[in-house]
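Apart from one protein chain that is not included, each protein chain of the complex appears where it belongs.
Read from first to last, the chains carry the letters A and B; within each, the first residue is number 1.
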Amino acid sequence: MGNEYYRIALVGNPNTGKSTLFNALTGLRQHTGNWAGKTVSLAQGSVDFKNKTFQLIDLPGTYSLFSNSKDEEVARNYIAFEKPDVTLVVLDATSLERNFNLALQVMEMTTNVIICINLIDIAEKQGIEIHEKRLMNLMGVPVLKISARNKLGFPMLLDTIDRIVNGDIKCQSFQLKYPEEIEKKILKIEQQIHEIIGDTVSARWVALRILDGDESLINEITKQFKLRGDY
Amino acid sequence: MTRTKIIKLVDGEKGDIIKITALLLDGVMRRRLLDLGFVNGAFVEVAQKSPLGDPIAFRVSRTTIALRKEESGKIEGELIINGE
Partner (left out) sequence: MSLEQLYTEAQKLSTKQIRDDIVQHLYETSYQLCQEGVSYKKAKKDTKTEKLDAIFTSPIFGFPIMIIMLGIVFYITIAGANVPSTLLADFFGWLEKYLTALFSFLHTPNWLYGMLVLGLYRGTTWVISVMLPPMAIFFPTFALLENYGYLPRVAFNMDRLFKKVGAHGKQSLTMAMGFGCNAAAVISTRIIESPRERMLAILTNNFVPCNGRWGTLIVFASLFMAAGFTGGIKSLVTTGVLVGIVLFGVIVTFFVSWVLSKTLLSGIPTHYTLELPPYRKPKIFDTVIRSSVTKSWSVLVRAVKVAAPAAVLTWVFANINIGDTSILQHAVQFLDPFGKLLGLDGYIMIAFILGLPANEIVLPILLMGYLSTGSLTEVDSMIDLKNIFIAHGWTWLTALNMMLFSLLHYPCGTTLVNIYKETKSKKWTFLAFIIPTVIAILIPFIIAQTVRFFGWM
């Protein structure tokens, strides 16, 4: 196959329908279940679209990038170190407050992000109305409403992925400004971090995680660097 | 005439709504609870006790999370609505 090949990662809180979306798009049969923690290791499958092959990666769900268990670590490590071409953040439309929390964190470390608001069928039943245009303006990245179970919104989703990898859409992922005191501290160490790790991982993000006391991430970065031999 | 009443989540009754004022926990668990939405100022509703009384399920940021009493006993808040 002479197709161009892109890696698209599916991340999100647990139980937001990532595996359901993955199955619907790739035709594969990842197990799904209505409980947090069904998927614990990554699975890959592909979908062809306009002479391109999108390699989808179904990741375990995670509440935040401050990972806490082995399955969450798998997800964090993939987004942080494998650098997918596009990251789909799959959100649960019925609990967006908590879900945006993760989306914001993902946008801190990578630019090519699509916000995929799933379970829209249920949200509509509950009288939750989502203004995706407004959110798109606020967040600086495409925001789409889908229902993975009912296979709604897929053409738009594939088209958006396509346009991002083509460079037709430039994501300007929203960068959180923290209170002054925190920003100062970030600045203080960001430069040093950059000197050590270069451009492989966003230095600002690592600075933030260091201030956050995420020791496991630091160990992981060190390990990754040793593996790649450029440390 | 309302007096604010500070209670621990574990002491809430089904239907109570509590506004979080303090997390008396540290480390990983504190972080996990924050990630789940047990942040200062969040409204938490006591949803359901398990058959043996512990853990208890709480509604927080539009999701339901069950906590053991070791943790819910260390989250304090203002009782806003009394469930009964």
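In this text, a contact is a pair of C-beta atoms (placed from the backbone, for glycine too) under 8 Å apart; a residue touches a chain by one contact, two chains touch by 3 or more.
Quick caveat, the model's predicted, so the values are computed rather than measured.
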Inset, instruction - Using the touch definition up top, pick the residue from A:Thr26, A:Ser46, A:Asn77 or A:Asn101 that touches the left-out chain. - result: A:Asn101
Inset, instruction - For the chain that got dropped from the picture, name the residues of chain B it touches. - result: 26, 28-37, 39-40, 42, 47-55, 57, 61, 63-68, 70-71
Legend entry - Those residues of chain A which, in the complete complex, touch the missing chain: 14-15, 23, 29, 31-37, 40-41, 60, 68-71, 74, 94, 96-101, 104-105, 122, 125-132, 134-135, 138-139, 149, 176, 178-179, 181-182, 185, 188-189, 192-193, 196-197, 208, 210-213, 215, 218-219, 221-222
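The working rule: only the chains that are shown with their structure count from here on.
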Inset, instruction - Calculate how many whole Å lie between the centre of chain A and the centre of chain B, each centre taken as the average of the chain's C-alpha atoms. - result: 29
Legend entry - Residues on chain A engaged by chain B in the complex (per definition of touch): 63-64, 66, 68, 94-98, 101
Inset, instruction - Please name which positions on chain B make contact with chain A in the complex. - result: 28, 31-32, 35-37, 61-63
